[in-house]
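Below: the structure, in structure tokens.
For this view, one protein chain was removed and the others were kept in their places.
On to chain A.
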């Protein structure tokens, strides 16, 4: 089972890096150089392939069951996270329908969804999942909301994909924290925020659409300053709020006339203090 080894030649130092490469024991610069070499050396590629399967054995012997929360988080994130296109050299036109088909396939069919984990959505909102200081629950909420948006034009889809990327970025921030505010009627304002990024992903649920052409508007409320609009909710889609600064402040939602207002005209339906998501002092 020994691999045939090339006889050493002077100056072919790179060949001797197959094992260190397979073990990830090269620094970045050396790894890049070796990979460059690998692309032109079929012999080395075969060698690395075999050695990589050896490291798989080393890796598998460390296997332990992954925490359940990890599964929930990863599978939720996968529902919003974009994928690299299947074939980069393919013309864009032939890629688009696949992506659109994919989007339209959401939400999952009943049978497929029933197989999913215990955080099964009951309607568009995941109120079964308590908000905690972990991003997992919030990611699920955001994912469920995304899944609800099924039929979209190509432009909308592109915009949604960009937004999904931004949202995934906030959710993945090391300091991302989640909080929720609820009113007596069961309406909920969900917030996942990263203080270091100054951004928050905000979702609103349980309120339905406001009557007529009225809209739900999100505000940043700071002591001693007029409320600042962070945008309008579009159905169940999450809002991405940027430019948030540390300090006492809260997010609030009001019902406003179509197109939104420059100052809130209604009383807040629900509020969340940014302090609860790491924007203290």
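Assume a contact is a pair of C-beta atoms (placed from the backbone, for glycine too) under 8 Å apart; a residue touches a chain by one contact, two chains touch by 3 or more; residues count from 1.
Here is the rule we use: contacts and distances are computed from a predicted model.
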{"item": "Listed names \"Spore germination protein\", \"Ribose transport system permease protein\", \"Imidazole glycerol phosphate synthase subunit HisH\" or \"ECF RNA polymerase sigma factor SigK\", with the criterion being the UniProt name of the chain not displayed", "value": "\"ECF RNA polymerase sigma factor SigK\""}
{"item": "Residue among A:26, A:182 or A:273 that touches the chain left out of view", "value": "A:26"}
{"item": "Chain A residues touching the omitted chain (full complex)", "value": "1-3, 16-20, 22-27, 45, 48-67, 69-71, 73-75, 77-79, 81-88, 98-99, 102, 108, 112, 172, 174"}
